[in-house]
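Up next, chain A:
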Amino acid sequence: MAAVRLQALTKRFGEDVAAVHDLTIDIRHGELLSLLGPSGCGKTTTLRLIAGFLAPDAGEIWLGDRRLSAPHETVPPERRGMSMLFQSYAVWPHKTVAENVTYGLKFRSVPRVDWPRRLRDALALVRLEGFADRYPGELSGGQQQRVALARALIVEPAILLLDEPLSNLDAHLREEMRFEIRRVHEASQITTVYVTHDQAEAMVTSDRIAVMNAGGVEQVGTPAEVYERPATAFVAGFIGRTNLFKGRIVADGRVACEGGLVLLTATAGEHTPGDAVAVSVRPHMVTVSSGAATGAPGEPADGAALNVFAGTVTRASYFGDAMDYLVAITGTQSTLRATGVPEPRLAVGQSVGVRIAARHCILVR
Partner candidate 1 sequence: DPAVMEAAKKEGKVIWYSSLGLSLAQKVCDAFNKKALGVTCELARDGSQRIFQKVMQEAGAGLAIADVVHTSDISHFLDFQQKNMLMRYLPAGADKFRSDFRDRDGLYTVLRGTPYVIAYNTQKVSKADAPKRWKDLTDPRWKGKLVHAHPGYSGVVMTGMTGLLPVLGGWDYYAALTKNDPLVVQSAEDPPMKVAGGEAWLGVAGEYNFYRVAKKGDPIAIVFPEEGVPFVSSANAILAKAPHPNAAKVFTDFLFDKDGQQILADDGLYVPNEAVTYPKDKRPLKELKLIKVEPEEMQKRDDEIKKKFRELFGV
Partner candidate 2 sequence: MSSAATGTASRGGTARERLDAAPAVWLLSAAILAVLVVAPLAILLVTAVRAPEGPGFTVANFLEAFGQAIYRGPVGNSLVYAISVGVLSVVLGAPMAWLVTRTDMPGKAVVRTFTTAAFVTPSFLGATAYVILAGPNAGLINVLYRAVTGAEGALFNIFSMAGLIYVTSLYTFPVVFILTSAALSATPADLEEAARIAGAGRLAVMRTITLPLALPAIFGGFILAFLEALVLFGAPAMLAIPARFHVMTTQVWAFFQYPPQVEVAAAYAMPLLLIAVGLLWAQRRLMGRRGYTTVGGRASAAPPVRLGPWRWAGLAACVGVLLLSIGLPYFALLRAALAKAWGLGWSWQNLTLRNFHYVLFEFDPTRSAIVNTLELATVTATLAVFLMGAIAYVAQRRLLRGARVLAFLATAPLAIPGIVLSIGLFKAYSRPPLLLYGTIWIIFVAYLTKYLPIAYTACHAALQTVHVDLEDAARVLGANRLVAFKDVTVPLFGAGLISAWLLVFLPSLRELSSSILLFTTRSRVVSVVIYTLYEEGLWEAVSALGILLLGLTLLLVAVAQRFLGRRFLQI
């Protein structure tokens, strides 16, 4: 059952800016859905439409069988039973942390005796014990963001809207918060819409991910779906790093790519030769090893079709837990990005062998 249905929503600012265009998403009851997309693609606008701060120019929003928004009729935000964390935090500078966080409680008829306990719990959740009496002006950026998070979580809303809730936190705290949000979500089954620009965050936290681009939705699916079976080249490129090659089907399973590379794929057989397609290859599915590669492309290894190329390392970056290589494929104009283990480390200029299993070459629109 869809808890919230966004139906062909369009929102324009002025004449020429369509921040959201013909956007349709069914948000399921109790799920945590991430909105993921590049900066300026309309994530915040979508959230503000859901919250009711904006009225759509076209389309409707339904909560179960109650219509929340239509172009000329919107239920005001305060009657939607939602809560929202703003990208700008919007913590109130004239209220203390405690006052900020507990503000929503009075509208949810939470008895006042419960407030101290709820406040304590909420502050503990965001690791801000002992900050209750500070004013926001006396907090660091990340601390303010956590106040905003506590304020949104404490009311246990029917629908929780989070706009980049963790963007100003360090990796550790972010991970903790991420798990906490997930835990709260699981404990109370709050339908949650989670805007993030961090793909890893979306992967771990969400039940499903809606990948947005230029005001529309590219794909909605589970993290594994959008990662492993991206519907479009945009999704493939946006979710995680990828090597993307444009090309045409030449024969069963084979794609001739721009630049001269010919890739053997597992699913190209569903297309007819001549079709324009794109192929996505994840860098960490590319194996790079020192010494020239043996064997010709398409030759089976451990039972699967395998692409084998020779190449030269043109860039090597150290990432701590991994190495990032750029490899120029010998005899083509193409370069491939590959992620490798930190050791043994390959040097720039070194000749290498490159292997990619055919089933890791994904055809996308």
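Going forward, a residue touches a chain if its C-beta (ideal position, glycine included) is under 8 Å from a C-beta of that chain, and two chains touch if they have at least 3 such contacts; residues count from 1.
If you want to know what made the cut, all candidates are chains of the complex that A comes from, given by their letters.
Just so you know, these numbers come straight off a predicted model, no measurement behind them.
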In-complex contact of chain A, chosen from 1 or 2 = 2
Candidate 2-facing residues of chain A, complex | 51-53, 64-66, 76-84, 86, 88-94, 103-104, 107-108, 135-137, 144, 148, 151, 155, 161
